[in-house]
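The complex is shown incomplete by one protein chain, all other protein chains being positioned as in the whole.
Right after this comes chain A.
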Amino acid sequence: MEEKEKKKHRAKHSGPKAEKKRKRYLNDLGIGDEENARKRNPKAFTVQSAVRMARTFHRTQDLKTKKHHIPVVDRTPLEPPPVVVVVVGPPKVGKSTVIKCLIKNFTRQKLVEIRGPVTIVSGKKRRLTIIECGCDINTMIDLAKVADLVLMLIDASFGFEMETFEFLNICQVHGFPKIMGVLTHLDTFKNNKQLKKTKKKLKHRFWTEVYPGAKLFYLSGMVHGEYQKQEIHNLGRFISVMKFRPLTWQTSHPYVLADRMEELTNPEDVRINPKCDRKISLYGYLRGAHLKNKSQIHMPGVGDFTVSDVSFLPDPCALPEQQKKRSLNEKEKLVYAPLSGVGGIVYDKDAVYIDLGGSHAHEKEEEEVRPNHELVQSLISTHSAIDVKMASSKVSLFMDSTPLGSEDVGQEFVMPKEERQVDVKTGRVRRKAVFEDNEKENDDAASDEEDDQEEEDEEEAVSEDGSDGDDESDAEEESERVLLREGVAVRRAKRLKTEVAQEEAVNELPAFADSDDDLEMSSEEEGETVPEDSEMEEEEEGNLQRTYEDESSDSEFEAANKRAETNQYGMNRENTELKSQISEHSPKRKAVLTTDSGNCTAEEASESEAENSSLEEGDDEGGSHEELEAEESDRNELQHSQAKKADSVRQTKVKTVDTEDDDVENLLREEEEYEEKVDLSADTTGALKWKEDLTQKAAEAFLRQQRSTPNLRKLVYGTAVEDEDQESEDADDELGGLFRVSRPDKASRQKANALDCSKFLVEKPQDWDLEEVMSSIRDCFVTGKWEDDKDAAKLLEEDEELYGDFEDLETGVVHKGRAAAAGEQSGSEEEEEEDEKMSKPEPEEEEKKKERMDKKRKLKEMFDAEYDEGDTTYFDDLKEEMHKQAQLNRAEFEDQDDETRVQYEGFRPGMYVRIEIENVPCEFVLNFDPHYPIILGGLGNSEGNVGYVQLRLKKHRWYKKILKSRDPLILSLGWRRFQTMPLFYMEDHNGRQRLLKYTPQHLHCGAAFWGPITPQGTGFLAVQSVSGTTPDFRIAATGVVLDLDKSITIVKKLKLTGFPFKIFKNTCFIKGMFNSQLEVAKFEGAAIRSVSGIRGQIKKALRAPVGAFRATFEDKLLMSDIVFVRTWYPVSIPMFYNPVTSLLKPAGEKDSWSGMKTTGQLRYERGIKLKQNKDSLYKPIVREKRHFNKLHIPKALQKALPFKNKPKNLEKKGKTPKDQWRPAVIREPHEKKISALLSALSTVNNYKIKKAKVKHREQLKEYLKVKQKEDEQKFKRQKEAKKKVYRILGQREKKRQKSSLKGSSKGEKSM
């Protein structure tokens, strides 16, 4: 093959390759195409048309500004609440399957049944709350209001259904959340082409509804009853990276999508009256805005309530702590869905169970990694009981089965650990047995792997506990948690902790150790814990790093100690009592923090203690046993306080805050103590030292702050006013100027109360003649001293430095700045360079260098500022401002713990809160169905009121009927759904609001109703009924709120008619319009009109027939005329406001709420026919034949008329009379002959002419024939001649062409 002779390469002459080559060749020559020319010579292509350029500029600018939104302050919290994903679609489309698949995708768990919201951790920074939305319109409306993301499921085999469109419209009204379409049932298509077509069709329809380019997902087939894994994974990815826009309503109102409900009513009350109002608590993530305690909320489907209590709980489905990993741990993929039985609680018809064995995998996971988590859960489960203290329904429930002791409470959360293998169903039964095991294990201190783990957990807990005192941020919850933990079966853990506490106590406070129990306990336990200590030694090192320098931690440790003590007592007690203790603790601790601030003395401290103890006494209303206990604890505390008094050097508590009294000595000593303590505590506290440190630091920072703020806060917001007065009297002497004035003595206070005057009277004016007093405010004036960076002199100096050197151009004199004049060597640049070359880094020079750099930098900054200023627009400025505000919002309360933050700003979104509500109708509890979402929507100020609301409304195009005024209509406005009776109106040009009987077909109109006040600009939608399903589109109207008021002026037209009874010229008397003279007097001067259009005016009432009056018109009336006056009659709006209470309906009937019926409906149901007014019935119109009289013109007039207009009524001519007839002619015989001859001659002549004509015609014919022949011949000849000529011509042409072709080809070549 190779031997074969190779073909020679031939250069291509055509085709892309040749083209390319040619181009390159041309480029090399420098003569490229147009594009290149533009590049080569840009000046030639600058502006071709100024108009066009302006247009393009405008267009780009338009596009740019179109992208702008009104900047809003970003108020999203640092840790946002889970994103609410609503899965919506018609029935049987695969909603729950999608949810299940998603959950499985994110958490690797399989939920059997989905009820209520499911919260999962989907990513490092994203949590999702997935909820299914049925096709009940109530549910759809409610969920559209809280949704962040809507997964709209569409059955591709069927196409769009009404539900889809309805939901889209609902969304549109209540702020448009992100919407993602999901096509399912795609496997039903056998034909691929058909499938493609359908997809495309559906996609385009979807785009028109949402926005062009909206994401539409395709879930193709089912595999074992689930969607394909990859597709679900992709869907999940899309969900977890989605960005959301803030919706106005949602960001301005707090709301909670409740994922748990508990009843807290006293069971006794329920027993006495099963229909009594209930007290419930609801749990969920707070979203939207900050929620304040005691604020008003609305539960759609139930009604308005006032929050009786709010508390925040640790997050049950927390985001993982910040790690640098890319993906989530298996353990961090949490799921929380108490209503579906995940998270430990199962709802039954009338009871709440804690599901212990349920959802194995979940529990396992949790407990392996996050012991805290399950603690939290257990805590939640008992929390209600804590607050109710005695007899919450839940506790009573448990009592039915087993007597509840403190052990039991503990067991509840240790349970899941041990019970992994226990069956779901038997979980409850088995509980006891497991606990025994647990205890045994604990006692044995067996070295199981599990046990080890547990130990670690406990250690963690202990260390946490240690830090707990410091850690203000976790305030109550943690303490509760700790207490609960301690009080229970996990004996050892508790002992460990108490031991720690004891040791500290021994070191620190002999007073503490006085109580013999403690000593005993500690001695006992010390022995036990030794081996464990050795285990933990490895982890000791970190502990040494702990710094307890601050006094604050000192007190905190004491607090911990105290708690430990009380815990010991509480050990044997009942559950409820424990709780009461807990509740006692929180105020106590608060008191420690707040009361002692500022000017606290030991006495005061003791006072506050006493107060606390008295409080505790009050709290303990249990049995005698409990009281005893309480007394004991009280005594303890009293002891503490006494000890403190005596031990003033130690300054146990007072020390924490009272900085002024702190001696250096004290500090030193404390440090020593701490070091000791550290050593000791190091043995026991292990695992979470770093964490501890963090929390401690935070606490320290916080405490410092607290200290700095005087008790002003307490002064302002102190609970008891009397207390305050006392204090102020006490403290009057001690405090500086600030406090003295701010605390008026009683007299002045009374005076202020009496006068209610905002003026701030000066009690003791300073003597402003004194020099030192004067000097105290010297710097308040511009003449005083300024701060360094603002001082005018300094600024001037700097300026001098900057601009000092300049050359007077006119005179040529070089002025040098002062600095230069002072002998600066490096005045000019060359010198600078020289300096650099010399490279003697003398300190002086370096300084100068620095200065120079500074100068340069400043100049550059100034230049930048000046230069950039041109670019900044109003929009940018606004955006910047908003951004700053957002930063401030975030930063302001960041360093404070949740407890105080909540006080200042309310519960912030993202928190998991528990909301207690009282006076809930019993049906809500009895008919509770977790499938229906419970939403708590916070109401703004005065949004709970009712008033008149004016709307702009438009009937929906797809709704088939028109709406009638005063027919009941169900509106969804704000959080609420309610039935009301709107009046429709149109606004005239003069601002008059005129009643309409029906809504116009395709036009906006006004509507006014009596109902809840909702801010202007809120969208609403109306439906006629929420019950059942109708085949048609259900949304009747949409619109927006325009105005709120307490009174409204809608008028309808009222025409009063009257009849003339006496007519003069233009004046006439009219009766029958009014009933009295008074009425007439009111309408004097009003314009009236007759039916025939004659206008007039009411003048004055007449005496004779009552209500008659005199009127004048522009013309004379007829007696047959009807006169009317147009008046406007105000219409009252029916005060009907009926919230839709769909959630109160029994389960299964929740979508069948029907409120007030329209009269039409009622008539239809009852079969009542409307009695019609006979006059308004239509009758066949009979028209008479009209007969017109003849027009008669008077003679005189006729005479005067011009001839043209005169009636021309000419009479018919009669027969001509005989005398006018003409006579017949009789000829002579001679004359007869002549006439006969003449006629004969003419006949002959006629014949001759005729003959001649025929002859002539024949001749002509002949001639034409001959002529034609000749022509033909001639034509033939000519043709032949032409042919010849053309041939010659053609040949010649050919020749020429040939020659020219040759020539041209040559020419091309030459090119």
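Annotations
We adopt the following convention: a residue touches a chain if its C-beta (ideal position, glycine included) is under 8 Å from a C-beta of that chain, and two chains touch if they have at least 3 such contacts; residues count from 1.
We adopt the following convention: contacts and distances are computed from a predicted model.
Think of the chain that is not pictured: of "RCL1 protein", "VANG1 protein", "palmitoyl-protein hydrolase" or "ATP synthase subunit b", UniProt labels it "RCL1 protein". When the full complex is taken into account, the listed residue touching the unshown chain is A:Tyr717, out of A:Tyr25, A:Phe158 or A:Tyr717. Among the residues A:Leu235, A:Val335, A:Leu963 or A:Ile1013, only A:Ile1013 touches the chain that is left out of the figure. From the options A:Lys1046, A:Arg1166 or A:Lys1185, the residue with contact to the unseen chain in the full assembly is A:Lys1046.
Only one of A:Pro91, A:Gly159, A:Gly221 or A:Gly784 touches the absent chain when the whole complex is considered: A:Gly784.
Listed by residue number, the positions of chain A touching the unshown chain are 73, 75, 252, 289-290, 292-295, 705, 708-710, 712-713, 715-717, 736-738, 741-742, 744, 748-749, 752, 755-760, 762, 765-766, 768, 774-787, 885, 888-889, 892-893, 903-906, 940-942, 947, 1013, 1015-1017, 1040-1047.
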